[in-house]
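This report refers to the structure that appears directly beneath it.
Complex shown without one protein chain; remaining protein chains in place.
Let's turn to chain A:
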Amino acid sequence: MSVYTQEQVNYLVEGKLDWETTMRMLSMPKDDDRFRMYLNALQSKVPWDDKIILPISLHLYVAQNKATKNWVTKCSCGHEFGDYRKNWKLEALVYVRDTPEAMHEVYPTLMAPDTNWQVYREYYCPECGTMHDVEAPTPWYPVIHEFEPDIEAFYNDWVHLPLPEKTN
């Protein structure tokens, strides 16, 4: 079993871990304590002190609202998208690239999809404008609810960490 320091995990989260250690992480059996140290690293990066329960995207977390103890989906800027079980995209802002002109803003002509076949849907945080996801479906495609984690099973049976209080 591999063991890493909190400092090494911090560097990993920043994308600045040395390659030798990264290679070891890739090739050796996984370190059981990673998730706990990962949460520590992420918690120190966000400007709020609600408890992070599970990261779900680069700037999105399932977090425990400190006041209500509700579990919510929360942006690193502090914006809350509501109950963590709901699809956060439905509470986001969306910009749909469904014309050749809009596609041309991001790729040269001939290197972007034909919008009669495929569109790009960019989901932004209403508060800070971070782009949390880019969907690339056909027109008409339902907004995809990508991830419904079983956090209780994960905490209780897999990583054996105390489950944060939840009121919702």
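Here is the rule we use: a contact is a pair of C-beta atoms (placed from the backbone, for glycine too) under 8 Å apart; a residue touches a chain by one contact, two chains touch by 3 or more; residues count from 1.
One rule holds for everything that comes next: contacts and distances are computed from a predicted model.
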Protein name, per the UniProt record, of whichever chain is missing from view ("Spore coat protein CotJC", "Phospho-N-acetylmuramoyl-pentapeptide-transferase", "ABC transporter ATP-binding protein" or "Acetone carboxylase alpha subunit")
"Acetone carboxylase alpha subunit"
Hidden partner chain, residues of chain A it touches:
9, 12-13, 15, 17, 22, 25-26, 29-30, 34-35, 37-39, 54-59, 89-96, 105-114, 116-118, 120, 122-124, 126, 128-151, 153-154, 157-158
